[in-house]
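Following this message is one structure expressed as structure tokens.
All protein chains but one are shown in place.
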Amino acid sequence: MTEVRRFTHGSRIPGWDDAVDFSKDPAVVPDAATTPVPEHLRAEIEEYMARYPDFRSASIPALRAAQREHGWCSPLAIEQTACVMGLTPGYLTAVGTFYDMIETQPSGRQAIYVCTNISCSLRGGDAIYSAMLEAAADDSDLNVRHFECLGACDIAPMASVNGEYVGPLEPSDCATIIADVKAGREVLPDKQLRRRPSAHTIAKQES
Amino acid sequence: MPRPEQKMVTFTLDGREVSAIENSMLVDGAKCVDVEIPVFCYDAKLGQPVGACRMCLVEVEGINKLQTACSTPIREGMVVNTESDRVKESQRAVVEFLLINHPLDCPVCDKGGECPLQDITFGWGGGTSRFIEPKRHFQKPLALSPLIAIDRERCILCYRCVRFSQEVSEDYQLILSERGAHSFVSTFDGHPYVAPFSANIVELCPVGALTSQAYRFRARPWDVEGSGSICTLCPAQCNVTLTVRDERVLRVLGRDHDEVDDGWLCDKGRFAYQAMHVGERITEPLLRDGGELRPVSWERALQSAISGLTKAAGRTGAVVGGETTNEEAFLLQRLMREGLDSPDLDSRPGGALALDLHRALADPALSATVVDIEFAHAVLVLDCEPVDDAPILDLRIRKGVRRKGVKLAVASSRPSSLDANATLSLRFAPGAGEALVAALDAALSGTGDVDGLAASAGADVDQVRELAALLSEAGEDVVVLWGERLAHGPRGDHAVRGLLNVASRLKLASADGAGLLEIPSGANGRGLRESGLLSNAGPGLGEPGREGRDTPAIGAALAAGDLTAVYLMHCDPVRDFQDRGLWNRALSKATTVVAHAGYLTEGLIEHATVIFPAEAYAEKEGTFTHPDGRIQRLRPAISHARGVRPEWQVLATICKAAGLEMTFHTVPMVFRALVDAVPFYADLTLDEIGGRGMRWQQTAAAANLPTASDRAPYQLTAPPAALTPNGSLRLGTYRSIWAGSEVAVSPALKFLIPHQQVELSPDDAKRIGVGHGDRVEVTYDGAAVNAQVTLRAAVPTGTVFLAEATDSQPANLLTNGEPRLVEVRPA
Partner (left out) sequence: MELLYKNIDEPGLNTIAVYESHGGYQSLRKALAMDRADLIQELESSELRGRGGAGFSMGKKASFLPKDKMDKYLVCNADESEPGTFKDRELMQKNPHQLIEGLIIGAHAASANCAFIYIRGEYDYVADILDAAVAEARAAGYLGDNILGTDQSLSLVVHRGAGAYICGEETALLDSLEGKRGNPRLKPPFPANQGLYQGPTLINNVETLSNLSHIVRMGAKAWSELGVKNSSGTKVVSISGNVQRPGNYEIELGIKSRDLIYGLAGGPPDGREVKFWFPGGSSAPILTAEHLDLPYDFDSMAGAGSMLGSGAIIVIDDSVPVVDVALKLATFYRNESCGKCTPCREGTNWTVHMLERIDSGEATPMDLDIMASVQEHITDHCLCVLGDSMAMPISSMIKYFRPEFESHIEAARHRNDLGAPPSPHPVEAVGSAAAGPYTSVA
């Protein structure tokens, strides 16, 4: 018998094994007098807060704004957001860690999500993910993640590159994608979903 | 606002017809007929059920799916089955799921023996598990705060602790991070969870995941006994159960009383029990001998005290702190008035209030209860900070606002922790409470110079008008929670008349759920007054015979040599009172300073001639009177520490020596005498007070309260205008919940000892040229306090705040009880 695999969740999650640090003060609502916030970030968050009947609804847009500003939702980014919103940093951490697109651990600014859910994996999504990881291996600014169904199974296997949906991908496309991202170019223009006619239209034309 | 009506309905539970309160949850209804439905995530105290643990699934006829009993309201004719095979299987399934990752380390777990998970597994679980994968293992235990340890392996993610932090204490520091099976309880970026009520989560935890650092591995449930009493550390007088092992208190748990504490405790109340068993505690009489305080025999100490006091006789004063019981107060006022023939006694640090006003304030029609806060249309928090002054009331206010839609207004000098919950937060100059209530009175009555009075209060006139509108339009049930400090100082009478005017304009006396609720500065402040410890009133707010000196006057008379002896019962005026300078002079001039104290504080070390050891509250017997008039019993849980004697006996001994006839053998006998002396306590018996207390206002004898001769609305005189900063700053002071000897000597709480800090507004800091964390010197007339700057955006420009009773550099180096302007400069 081989050894049964150990539980692979939990202790690898950042946080499970962490005690608190007594040298820190309790994390109450950051005081505006001691928490400098970039003016444009403050303005953006306040604009979001004004959109809703309850300002707390703005927590996700605000965290995403802070993430754009800081690259990830670092403790500093969360403190700034908490200060503008008048919430505790804990509130925003609880929210932030719940959602996949909020990065509460250091990560690259360029978000490359490769779908590995059923429909994509049936068409080779896992291979795309490996190829993408390989292509992006040398650059810490690239945040390559496998992702749950991105809602574009019509172009499976696919990826979302900084929000741009591209597919169907071949493993060989990955190097091009990474090169495009690094150069700041448009990614795979002829494989972008937004430019693609719907299957319904194509079927109609063919029949 | 109207309290929910409780209508009884009949429903069928496991084939039995039972009656229960309509719309109460099935879990609670079932309990009344001795059917236990197991739950983990549900606790009525936490508010709306969340239905997360799925332990309480039951079958309700007519509904296809199993329902969570914690969230299913009972309705007439409902048919519920908690014992069907389907229900049993779901219960076994949930227990099996929960035990997947729960370590079976019960033998070494602190919760073992009093663990809901353990009990429910035995009671409802299947006894076996089919999970053969390895359980997860983590570092354990980890510190969550200096008070609380967390063991994440044991956590079953029931949400109770995070719901407490987020929805009850609303500190929102404790959170659930991540998602799904990865979820774990944590805090932001490794910050400790330190908040005034944090350790309630230990009591809430249904497993051993959250344990008290102070109690861990101290005892097993079968080693200990529980003993009910009340906590005497602040006026909130929460009901507690003391966990006792071998005559030592090892733990304090809440003893839920929804009319007092709602089932919660503050961390001070929960951990300060440690102060009973520390080396710093005074456990034998001390006598000044050759300039030093030295332990002496009881006989010698009593002899010295008696001879000092009887020698001074009529030139003796007495100043009493809030930890004194009604019985002790009663004996002490007899000693002073009858034994020593001195009328100079007081329990109010800020000076006397006219007797007529005491009576007007005590009017049962005008008194609000703790529960009224929760159901009021509006609550005004006036010149107090509940979380510091009577912490548990802070939670009650939050509950009212959050769950019942109470409109909250805060009127204070210092930014309040309740500002975020308040519909309106109004700031006024420190010490200008009188002008503020006068302005509010004018705004409510529509007569008088609101603008001028608001200016005198240093408040924004529009806000005063908004406050008046809010209070008059919210509905008839308005509760004004006010701090004794409003009535402090030579103009205290005027401030209280203003307050009574406000009450009369709002017709608080005519609505059942409306009224005034004062937070006194001492824990038993109300009881001391009603027991006769006032310079101008005898027991039962009766005529005193001869009016005496109040606290400031006693200090002045001692300093001037008009009084030569002083009895300090549970107080150290040098540390606690505003005028440190006066009291240092007064006590050094006095020939005899007799004190009852648990710990040596600076004034006593310097000046006391005889110190009798104070009883710890777990050793003490007697009664306390809650701010809302509830008489509560203090029951001894442990025997006295070696060398400590019951203080009432000490007082009785001195009374006897002073020539009084003393026929008391027990505390209940003293209580009987007290009841006889206080006409409106006449209907109270210790039996009826029992474990839940009793409000004297609810007895027929309440009618015996002497009535005030003059009634609101009063003609107010113009209040003095608030000082204009003009480059200097108004000085405001506050006393932190963590100030006090009990915190300073309790090993678990030591990390919370408040250190002096200078709270400045960003504008003033900029003008002075200092930043956050810089050291500054705050000066007044040559005296100085040296501390670090804390910048707070909410501090009004032109005001600086200092903490009272800190370990060093206390605010009363600069104060005398009157508004002052101070200079702040870089140190």
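As written, the chains take the letters A and B, and residue 1 is the first residue of each chain.
In the analysis below, contacts are C-beta pairs under 8 Å (C-beta built on N, C-alpha and C of every residue); 3 or more make two chains touch, one makes a residue touch a chain.
Bear in mind that the values here come from a model prediction, so they are computed numbers and not experimental data.
Residue B:G125 is the one among B:P38, B:G125, B:G269 or B:P646 that touches the chain not shown. Summary of contacts with the chain left out: across B:K7, B:K65 or B:R642, the touching residue is B:K65. Considering the full assembly, B:S90 is the residue among B:S24, B:S90, B:N200 or B:S417 that touches the omitted chain.
Touching residues on subunit A toward the chain that is not drawn are 1-2, 4-5, 7, 9, 51-61, 63-64, 94-95, 98-102, 113, 117-119, 121-123, 147-156, 160, 163-165, 194, 197-203. The omitted chain makes contact with subunit B at the following residues, 49-55, 57, 65-66, 68, 71, 89-90, 92-101, 104, 121, 125-133, 156-157, 159, 176, 178-183.
FYI, only the chains that are shown with their structure count from here on.
Of all residues in subunit B, only 133-139, 142-146, 152, 162, 166, 171-179, 181-182, 184, 186-195, 420, 751, 761-762, 765, 772, 791-794 touch subunit A in the complex they form.
Touching subunit B in their complex are the following residues of subunit A: 4, 6-7, 9-11, 13, 15-22, 24-29, 31-34, 75, 78, 86-94, 97-98.
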